[in-house]
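I have a structure I would like to understand better, so I am pasting it below and will then ask my questions one at a time.
One chain of protein is taken out of this complex; the other chains stay put.
By written order: A and B. Residues from 1 in each chain.
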């Protein structure tokens, strides 16, 4: 039987040694907090969106994050340039379809990006992921309307139809490529009282994807790591301002050994 | 005699139950911090500025914030689309005229937005509010040049002429619709050493406005709540980095009962 927690620890070891460059085209709200999350865990973030420099930047990146949280036409154009450059340079990209289902612009942008170049992993909450299915879906802002149970079947189906890995985060996280499915336990309700924690989970997935080709294992390991950071923070403080600061601290402090002993990843 | 502190507590109770969606078109500096303030107090923030999706987003929003802190032509266009959509969908919007009086662009943009669709509340410092009066005014950046006393009369006059609620924040806060005037005490000088605390006060007003139709009462309650959070933070720490984190914590921790017992709101 595979010990996924051990593997998670091994990926973190590689990440801390490699200090991978993670390039982000992301929303204005979380640029600072996700850059800090990446730095704290040991990765090297770049935030850049000018089409003129994307090819060079993706050339030095080990993984790319596309996050559609604050769209506008010029940024959408840059996202398309970026995913094409990823496809050309064979760099993995993680898509965070923030608010897919809430507006046509977001749903269509996410779907069209996926059609343009297949992401390594798509990470969203249940309603965002459901919105990417042919059957459609709906969201209340970036909040979830659907239970994870609603989403599990759709996630497998979407993963199969798109040939990608789907990571649905919620009270429990689900990661699937349509064949294998892993469940990740952890995290804390306070994560819902801080902006951009889903986005921070996505950049963690990207950092892990840069170090592990098996996207299911990489994404599940990343979510176990991020969730453990939240749990450790919540064990120390009980309100959201302090909680996020301690989460950043934990991303820096968690050792591969601690992750290997505490990650809760199971095959479904 | 009206017990405004009790009413403030009741509005907070409603807010915590309703978890209202507050949509923001705001400046780049405070997107993260105001989203975190809204989440901490129990609201659900959306940040979005693409004209293509504003109608859908405002359709699911309970209140909207327009903050002119980092303007550019495309964002001004989005702000006009948003306030028109607010008027059409009868959603209240709060205007934060950051830096009105400091530049023509800001003064004109604020005035033209108000002319396009009346805000439920305008929240600014004394010089920003004075800049919206026909007599004009001036600011030193986003800092105040005028005392609240200078502003009180102008605020009443502006409120009357525009048919809106004016909230002038400073050492004491003043809220008026031109007829009734409430004074709110609280807050702490450290708020002046953290960026975007005025902007955070504005989003708090929006969250309260979503739960209370009487704009004077809603705005005064919101400012009492926000000021109390600052006071509690300053009772724990004495420097601005830690102070803001504790302010977020306090927005989460203050109960309706505590607000009802500590809010200092008085009719003028």
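Odds and ends about this structure:
Note that contacts are C-beta pairs under 8 Å (C-beta built on N, C-alpha and C of every residue); 3 or more make two chains touch, one makes a residue touch a chain.
Keep in mind that this is a model prediction, so the values were computed, not measured.
When you scan B:20, B:178, B:196 or B:230 for touch with the missing chain, the hit is B:196.
When you scan B:49, B:106, B:123 or B:156 for touch with the missing chain, the hit is B:106. Residues of chain A in touch with the missing chain: 21, 28, 31-32, 35-36, 39-40, 44-50, 52-53, 56-57, 60, 74, 244-250, 252-253.
For chain B, the list of residues touching the undisplayed chain reads 27-30, 32-33, 69-73, 99, 102-106, 140-143, 192-196, 237, 239-242, 244-245.
The working rule: only the chains that are shown with their structure count from here on.
If each chain is reduced to the centroid of its CA atoms, chain A and chain B end up 33 Å from each other.
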